[in-house]
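Questions regarding the structure given below will be posed in turn.
Of the protein chains in this complex, one is absent; all others appear in place.
Chains: A and B, in written order; residue numbering restarts at 1 for each.
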Amino acid sequence: MSVEAIAVAPAEKSDSYVRAALRSPSFMIGAVITAIVLLAALMSFVWTPYYYAAQDIPNKLKGMSAAHWFGTDQFGRDIFSMIIVGARTSIAVALVAVGVGVVIGVPLGLWAAAKRGTLFDELIMRANDLVFAFPALLIAVLITAVFGPGAVNAIIAIGIFNIPVFARLSRGAALTLWTREFILAARVAGKGPVRISVEHILPNIINTLVVQITIQFALGILADAGLAYVGLGAQPPTPSWGKMLADAQNLIAMAPHVAVVPGLAIVITVLGLNLMGDGLRDVFDPRLRRSRQ
Amino acid sequence: MTLLAIEKLTLSIGGVPILKGVDLSVGKGEILGVIGESGSGKSMTALSVMQLLPAGAEAGGAIRLDGADLLGKSEREMCAIRGRDIGMVFQEPMTALNPLKTIGDQVAETVRTHTGASKAEAAAVARDTLDRVGLSAERFPLERYPHELSGGQRQRVVIAMAIALKPRLLIADEPTTALDVTTQAQILTLLKRLVDEDGMGMIFITHDLAVVAGLADRVAIMRRGELVETGPTAKVFRELSHSYTRALFEASSHVPARAPVPPPEPGAPPVLSAEKVVRDYRLPRRSLFQPAAHFRAVDGVSLSIERGENVGLVGESGSGKSTLARAIMALEPLQGGAVILDGETLNAATGASAKARRKMQVVFQDPYGSFDPRHRVSRLITEPFHLLASEAPTGAEREKRIAEALETVGLSASDANKYPHEFSGGQRQRIAIARALIIRPALIILDEAVSALDVSIRAQILDLLADLSSRLKLSYLFISHDLHVVRAITDRVLVMKSGRIVESGPTEEVFRSPQHPYTQELLAATPTLETALASHSAGSAFR
Partner (left out) sequence: MPSFLLGRLASLILSLIAASVVIFLVLEVVPGDPAQFMLGLNAQPDTLAALRAQMGLDQPMLVRYASWVLGMLHGDFGTSYTYRVPVSELINARLIVSLPLAIYALALTIAVAFPVGILAAARRNSKTDLAVMGTTQLGVAIPNFWFAMLLVLVFAVTLHWFGAGGFPGWQNPWLGLRALTLPAIALALPQASILARVMRSALLDTLGEDYVRSARAKGLTRRQTLWRHALRNALIPVLTIIGLQFSFLLAGGIIIENVFFLPGLGRLVFQGITQRDLIVVKSVVMLLVFAVILVNFLVDLSYALVDPRLRRQR
């Protein structure tokens, strides 16, 4: 999706954002789903129906029941417990990875925009292109080849890929702002590039960034699941959704629920985040909102 | 004979009334000028005729083209009418053409859409039509793409698209507003000629009274979705019987009362002097193996402004006037020469010091883009306090300075707590002036500062500027493409072309007897109400 297309919406007062958000069905549905997933993940710290690693071979591959809400896996472990503990792994990996992207990418992008046209800007953009030439999965493969598999390495792999996403987005949005007259006015008032970036540019691109954060968060969940599925993510016994799917693959004919439940968990979480992002985009961009009417 | 009759046209968009019963008519071979300020509904009237209204629009009344009501036509029938019976030309020629199609294809498309003409036949018509609008076959073959043409040339292509099938009615919606004056004059002459040759009726929509006065047989004046007055051009403008027409007329030729420039204090340096300023831009590289070429936007310009003096800088787009302004404001580095502000030389490498910048402020063109939308007025207008560093007023003193600045520009102190979106365009421009005044500079650079405003608002802002200049002994560098405004507010004028100053002198002198051919050309191309009305007795202008 083009960066410029969603960049820099004229600001409105924040209470009108809240009202628009409450009226946006995609935002509301997405926010509710996301809240439920987050609550479930938080709940897993204090309570799970069973210890997630507790095996109960006699009761293996049981379907859904009052005792085991989502059934049991091939070792008789409670799938519901594994799912909510897995949620916190997935969320943690995706969240930290996006955080890495934002914390490194946004300042780089703002800095490149402030120094637009210089060699520094060119270097940053070329480095971005280079990272884009390595699909995220390849980065993960390289990193695991060097450091071995694990959640931290999954975070690094996904995080590295998020850096150019945020650098590009914030540079693009900042560039259009730098040509605006209120930025010229700030420069005439003697403000330097750092101060202008922090005081004027960042607050005016924050909407765009928030939308992208929810989208990258969703992509992070998907990427984490993919890495865990091929064994490059969190290592057993820590449950993760991708690993659960990998284990379920050979059982799919016998006990489909073992494969269906973790998959649905991923789909619902990603869907919730994407809906929220879409809703936020509409809320922040009055141009889009008007065109929907 | 009546070609188009608009009867009691009403229009609402999403329930908001836009037009409230408009009656207009155009005869065969007649030019109707529709004049109005922003929000008058003049463009929506045109789009109603085309039935190209935005979603959610509801029209009432009748629009009869040779007796047949267009409002009752189906979309299919309207498609057959658009382009064949009614052609339309829009304001912005830079975006009105598809960048991926050749100009020949785009003109031929009008023909192919409505007739069974073959590709070759349509191309032949396109060729003839482009010739008619002044784009000759040798310089403008059909295979040209829009990006290879200038704005004026593109507007000719748009006109060719509209008239290729010799429609009965041509609607031109501000077709020259985005063009330079010399180009504007050529396009107006062309439109007039086409109307005469084809016997078309034309609706010409504009905000500029002088343009319409020279062109239209009859004028209609609109305001807030209603027709104020209509009649023959000369009669309407001579008699000025309606109060709104008179107000518009007066505002567009408004000259603010100004005190004479105080004599310069002996020994005091000029407020601003620029010496042989050079500004180069690097062009994108043509080839990897050649050094990048440079474009000299400002080529050795020297100028000086005394205390209390208002100096105008005029020129067409691309003349380098805005680049010169940015160079003076030390927003961009110089490649040569020096800018001296009140005796202090601005450093070309590091930009200006805070101390030097205090003496100079700026007001930009766009009243909507010149404020950070997230800040309140109090914070917006105190931004220049940054230049005072530790000397910046705080607490009650700061409040006092805010109130003082707002009241100076005709706003009230209580406006300080509002956000910019709560103000109209004219009020925002006052806020911009307040921001410039708050640190009491010696010089304000006004970069097209009144160009985006409606005439009545513009007159008020000009009065304010003239008053501030004489009261505070402020100097202005007044940059504009609009010669009327420059003549009304400046003492001295500089004419810029291709990065150089080609003529300078006292404003009245330059306007009365321009020496340089370019100045003469500019002045001749600029439509004025007086000459246009004078020519109406002897026929019409642009003939």
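One rule holds in what follows: a residue touches a chain if its C-beta (ideal position, glycine included) is under 8 Å from a C-beta of that chain, and two chains touch if they have at least 3 such contacts.
None of these values were measured; they are calculated from a predicted model.
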*Just one of A:Thr144, A:Asn162 or A:Ser240 touches the chain that is missing; which is it?*
A:Thr144
*Quick one: say which of B:Val125, B:Val158, B:Ala234 or B:Val271 touches the chain that got left out.*
B:Val158
*So which of B:Lys20, B:Arg64 or B:His114 would be touching the chain we can't see?*
B:His114
*asked:* Just to verify: which one of A:Ala41, A:Ala113, A:Ile205 or A:Ile266 makes contact with the chain not shown?
replied: A:Ile266
*Among A:Ala66, A:Leu119 or A:Ala253, residue touching the chain not depicted*: A:Ala253
*asked:* What does the interface between subunit A and the hidden chain look like in terms of residue numbers?
replied: 1-2, 5, 126, 129-130, 132-138, 141-146, 218, 222, 225-226, 229-230, 242, 245, 248-249, 252-253, 256, 259-260, 262-263, 266-268, 270-271, 274-275, 278, 291-292
*Would you write out the residues of subunit B that touch the absent chain, in ascending order?*
50, 52, 75-76, 79-84, 87-88, 90, 92, 95-101, 109-110, 113-114, 145, 147-148, 158, 161-162, 285-288
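Heads up, the rule we're going with is that only the chains that are shown with their structure count from here on.
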*Please work out the Cα centroid separation of subunit A and subunit B, and write it as a whole number of Å.*
46
*Over in the complex, which subunit B residues touch subunit A? Could you list them?*
14, 55-56, 326, 329, 331, 352, 354, 357, 360-362, 364-366, 369-374, 383-384, 386-387, 419, 421, 432, 435
*Note which residues of subunit A are touching subunit B in the complex, please.*
10-13, 180-182, 184-191, 200, 203-204, 293
